[in-house]
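To start, the structure under review is shown below, and the notes come after it.
One protein chain omitted, others in place.
Naming follows writing order (A and B), and every chain is counted from residue 1.
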Amino acid sequence: MSTHDWPLWEVFVRARRGLSHTHAGSLHAPDAEMALRNARDLYTRRSEGISIWVVPSSAISASSPDEKDSFFDPAADKPYRHPTFYEIPEGVKHL
Amino acid sequence: MTGVTATATAAAGTDASYLAVFDAAVAADERIEPRDWMPEEYRSTLVRQMAQHAHSEIIGMQPEANWITRAPSLRRKAILMAKVQDEAGHGLYLYSAAETLGTSRDDLLDKLHSGRQKYSSIFNYPTLTWADVGAIGWLVDGAAITNQVPLCRCSYGPYARAMVRVCKEESFHQRQGYELLLALSRGTPEQHAMAQDAVDRWWWPSLMMFGPPDDESAHSAQSMIWKIKRHSNDELRQRFVDIAVGQAESLGLTLPDPDLRWNEERGHHDFGAIDWTEFWEVLKGNGPCNEQRLTQRRRAHEEGAWVRDAAAAYATKQQGRQEQQERQERQEQQGRSSEPGQPGQQKQHGQHGQHANGEATA
Partner (left out) sequence: MTATVPAQAALALGDDALVLSHRLGEWAGHAPVLEEEVALANIALDLLGQARLLLSLVGDEDELAYLREERAFRNLQLVEQPNGDFAHTIARQLYFSTYQHLLYGELAAGGGEFAPVAAKAVKEVEYHRDHAEQWTLRLGDGTEESHGRMRRAGEALWRFTGEMFQPVPGLDLDWGELEARWTASVTSILGRATLTVPEGPRTGGWAAGAGRQGLHTEPFGRMLAEMQHLHRSHPGASW
């Protein structure tokens, strides 16, 4: 039986120019080079991307390990950051 | 709501308060994400279901791969290879989704290989003729799609997202099966008979794919509340039958059920009694191909061990070499750094430098 399990990699795909890389999923690979190739085969079989990043899953730091705290709360009380906060008279266009 | 999951806003507190937030999120049709608090049973139900789904994709490659080398035209051969490849891909998406809950793919594969986790019983039936490839596409994939489309709205985010991808890619699977059967049905008398025989053999097992009747389904009720499941087994089975009847007519083939008829009052087709004894027997391991499918899967895994080990060993060696090279470069840099006006440290990777930043053009 296999003694070493291949590590897990997170895959990010840029669908086309002008867009940022978006998380597509994960896969297993022995190293970055194979991870890139496997990602190409797996996540762009139908021309879904023009560029790929792979990142070892273990290298990702999450904002809050168990997301039980109020890490995201402050954003919730700043509604003025969102366009719907502002009332615009009817008929005003392109705003 | 602000788009922030309700779970994330839970104040530090007891499991009971987390549960309340979790229940509210599910009730509000929000997605649960991997790091959210979730009831232990929700987690284990999901792991079991996603694993079984992934295993089904992987084992499901076998009955169809059985015909890749014998496909009767190059066009059909290309289609079949692409389809079997998709199934491997779908297995990978689903294992990937299952891994977000802290279980490893190796662990899930171990459970498959040792029989502790199941895969869909449908794949324990043999593909005896070329027409079986068509019947699998039309009926088995058709039943699978009926099951899977609602899963795109499953409460667990990674599962729902994997299913969106799977459903999008699978749209051609059912069509190619239908088209294959149509060519046979309209072909020579021998081809027509081959198609009818395949439909006769795959019809009932396909109906069993929706699982036992609602009143005997062990996990259904809780899964519905948690929105892992959106419709009951019987509801989906009925939907599938209603769709398949018209499709069979257009194919010029019959479905092997003398009790199948339209019920005006219900607005649905009535159909005959399913042989649940057969279902439970196949599930217990007594189907025609249980042993064969698992043996092949285990053998592929065991015979591949030296390949996986080799790649892991190579990766370790390469990492060692790279670290050594970086050490040397640092020493050289330090040697030079006393000289003023030297440019800052420039990290230079070895022979594989083009991928050093982990980017490639696909």
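Here is the rule we go by: contacts are C-beta pairs under 8 Å (C-beta built on N, C-alpha and C of every residue); 3 or more make two chains touch, one makes a residue touch a chain.
Not measured: the values here are computed from a predicted model.
Participant: Touching the hidden chain in the complete assembly: which of B:V26, B:L92, B:I122 or B:I136 does that?
Facilitator: B:L92
Participant: Quick one: which of B:A28, B:A221, B:I243 or B:V307 touches the chain that's been left out?
Facilitator: B:V307
Participant: Who touches the missing chain here, B:A16, B:L74, B:A218 or B:A273?
Facilitator: B:L74
Participant: Would you mind spotting which of B:V26, B:I58 or B:M163 touches the chain that isn't drawn?
Facilitator: Final answer for the missing-chain contact: B:I58.
Participant: Given the full complex, what residues of chain A touch the hidden partner chain?
Facilitator: Contacting residues on chain A, toward the hidden partner: 6, 27-30, 33-34, 37-38, 41-42, 45.
Participant: So that we can see where the missing chain sits, which residues of chain B does it touch?
Facilitator: Counting over the whole complex, chain B touches the hidden chain at residues 58, 61-62, 65, 68-78, 81-82, 84-85, 88-89, 91-92, 95, 130, 180, 183-184, 187-188, 190-191, 296, 299-300, 303-314, 317, 351.
As a working rule, only the chains that are shown with their structure count from here on.
Participant: Under the touch definition given earlier, write down the residues of chain A that touch chain B in their complex.
Facilitator: Per the touch definition, chain A meets chain B at residues 1-6, 8, 13, 25-28, 30-34, 36-37, 39-40, 42, 44-46, 49-55, 62, 64-73, 75-76, 79.
Participant: Any idea which chain B residues touch chain A in the complex?
Facilitator: These residues of chain B touch chain A: 2, 4, 7-12, 18, 33, 35-37, 85-86, 89, 92-93, 96-97, 99, 104-106, 162, 165, 169, 302, 305, 308-309, 311-316, 318-319, 352, 355, 358-362.
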